[in-house]
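Just one protein chain is left out here, and the rest sit where they should.
By letter and in written order, the chains are A and B; residue numbering begins at 1 in each of them.
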Amino acid sequence: MSRPRRGLSRATALYVGGAVLALWAAFPFFWMLSTSLKESSEVFASPPTLVPRHLTLGNFARLLTETNFATYFGNSLTVSFATVVLTLGVSAVGAYGLTRFRFPGRETIAALILLTYMFAPIMVIIPFYILVKQLGLVNTHLALVLSYTTFCLPFCLWLLRAFFQSVPLELEEAALVDGAHRGRAVWHVVLPLALPGIIAAGIFTFILAWNDFLFALVLISSDELKTLPVGVNDLFNATIVDWGMIMAAGVMITLPTVGFFAGVQRYLIRGWGSGGLKG
Amino acid sequence: MRKSALVGWALLAPSLLLLGGLVGYPILYNFWLSLFAKHAFLPAQTFVGLGNYRYFATDEEFWRSVGYGGIYAGSTIVLQLGLGVVAALLLNETFHGRGLLRGVVLFPYTIPTVVAVILWKWLLNDSYGLVDYVLVATGATRIPPAWLGKDYIMWSLIVTSVWQFFPFVVVTYLARLQTIPPELYEAATVDGAGAWRRFLHVTLPQTGAVLFVIVLLRGIWMFTKFDTVWLMAGEGGVSQYVRTLPVYAYERTFTYLQAGMGATLAVLMFGLLAGATAVYFGLFREEEIVS
Partner (left out) sequence: MKNQIGRPRPRTLAPRLSRRQFLTGTTATAAGLALLGRGPAVLGQQVRELQVWHTEVEPQTVKTVQEGSIAEFERRFPGFKVRQQPLAWGDLNTKLLAAIAAGSPPDLTHLNPFMTASLYTKGLLRPMDELIRALGEKDIHEATQKLQYFDGRYYGVTHAMGGIYIAERRDLREQKGLKPPQTYADLVDLAAALTEEGTRYGLTMPGEKLYIGFSFPAEWLASNGGSWVDPTTWRPRLASRAMVETLQFLRRLNPFMPPSWSGQKYLDTLAALATGKVAMAYLSGARTIGYVERDAPEGMRDPEHFQPMFRPHGPSGQTGVSALDGENWTVFSQSKYPQEAFEFLRIFYKREHYMKYCHSVPIHLTPIFKSMINDPEYLAHPRIRKWRSWHDAMITGLREHRFLPIGFSRPDDKLLPFLAELDGSGIVADMVIAAMVGGADPDAAAVRAQQRAEELLTQLGFKRWS
């Protein structure tokens, strides 16, 4: 859509705008990375240095040896992956049921599911806590996995429903006519076409589980079961702030999610465009 | 036909069980709990009917938290929307590095809130923070402002939140922008419309519906946002200047140890939100459908 006559000023405006946007979005990350690679004395130096004069991994070493960060990291991985597996399993099956079988009340159910999306965790955290207590699941990872799964479900169901709906019924029927069992038809015909949706749903679920603070704060008390957000917040509160080390923790937490996003950005924008994400 | 219905239900059963058990039941239980004076951890509870509701009707703290919640949600939504739409329009143009920038803009949305908050606390630190250093070094101010003190804590909270959540607007809006047929712009250009008028007469009408949804979703999420606010100031002395309704509800339960009161606040939060949503639909929905 370039307009040749005004091309230059237009390009300048675009690049200036782009630079400002990049600075606003990414500079805090750059500053986090830079601080995490500085020695303590340089962290507090005035004037501050943009790029560390002496690169050091000392902050990361301290983080991994002197704190429980590695444990929190492991816990977060466990909980997040378990949540992804459970959520995808439950929501794929459910969404398939919603699109391929007719039964009375189907649309009502779908609308009701969307309605639960309107309830923020903070609105149900109290009874949720009491319920988990009654089930004897307080201070277990299972409680976290169940809560994240529940809060990801409405979104994933709707997202996958949209994807399944977009897979032409005829394709599946053709496979069935050819004598394939329904399971095989789904496996070979429907899932491959809905895969971008499944990946997007998986990513969103992972991010939600990886980032959650409230449930982890309320449901987990033992240090050895804590996930990253609460663990790092405790680390931040428990000592004189060791900014280098805290920034190292930030870098370590950010890497997996940024990596994921970079890898599957394509799927993501599509999935996003078709549903929206909680947060 | 009948078998098909059964299979359908069976496939949905796990989802419904989870949602019913872990969202539906807690919501109903929450209503019930709001009628009691109940300790957060000990079993003692007494039925008080609508007593909790009557109390909050005149509780200055409650209304103040509604006010702070309104200021926080309102200002962050406006800023996210403005920034997000401009960024999306920019990222919809063609220029070198666009793909990379699209990815970079997503970053803030993908990190845990705790990291976003700690990061901004570091930038805004009044002794060693970069922001204050730049302000003093450039002569913009002599005494470095205490961004995390009483006077600026709401500002700091808003900046952190806008930074963290504006990518949602960018991505959602961008996804819709990409589906606008180019012919519409070409027709407008032929009619002699400049950039601003093209935005006003082509882009806005085309994206009205998505803006409607963005404001709705972000409104709900910002009004119920707990973690950013709590991590920014929850346990500090200045928390009273950013004590939004979700924080107050959390405190009633987990620090005042009055679970019944906390549940009541959750119900009130839901009521306010439902009311606001209804008004919002009433105000804008008709218009959207017409255009």
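Just so we're on the same page, contacts are C-beta pairs under 8 Å (C-beta built on N, C-alpha and C of every residue); 3 or more make two chains touch, one makes a residue touch a chain.
Computed from a predicted structure; not experimentally measured.
Contact with the chain that does not appear here is found for just one residue of A:199, A:214, A:232 or A:248, A:199.
Annotation: of A:10, A:106 or A:133, A:133 touches the absent chain (contact as defined above).
Note that of B:139, B:182 or B:237, the residue touching the chain absent from this view is B:237. Interface note: of A:19, A:55, A:70 or A:114, the residue touching the hidden chain in the full complex is A:114.
Residues 37, 40-42, 46, 55, 60-61, 126-127, 142-143, 145-150, 153, 172, 175-176, 179, 209-210, 212-213, 216, 233, 235-241, 251, 254-258, 261 are the ones on chain B that touch the missing chain.
Although one chain is not displayed, chain A still touches it through residues 66, 74-75, 77-78, 81-82, 84-85, 88, 114, 133, 136, 138-142, 158, 162-163, 166-167, 187, 191-193, 195-199, 221-225, 234, 237-241, 270-271, 273-276.
Keep this in mind: only the chains that are shown with their structure count from here on.
Here the spacing of chain A and chain B, counted between their Cα centres, is 17 Å.
By the touch criterion stated above, chain A contacts chain B in their complex at residues 1-2, 11, 14-15, 17-18, 21-22, 24-26, 28-29, 31-32, 35, 43-44, 46-48, 90-91, 93-94, 96-98, 100-104, 106, 109, 113, 116, 118-128, 130-131, 146-147, 149-151, 153-154, 157, 207, 210-211, 213-214, 218, 228-230, 232-233, 236-237, 243, 246-247, 249-250, 253-254, 257-258, 260-262, 265, 268-270, 272-273, 276-279.
Listing the residues of chain B that touch chain A in their complex gives 1, 4-5, 7-12, 14-16, 18-19, 22-27, 29-30, 33, 40, 86-87, 90-91, 93-95, 97-98, 101-115, 118-120, 122-123, 128, 130, 133, 137, 163, 165, 167-168, 171-172, 174-176, 182, 185, 213, 217, 220-221, 224, 226-227, 230-231, 235, 246, 249-250, 253-254, 259, 262-263, 266, 269-270, 273.
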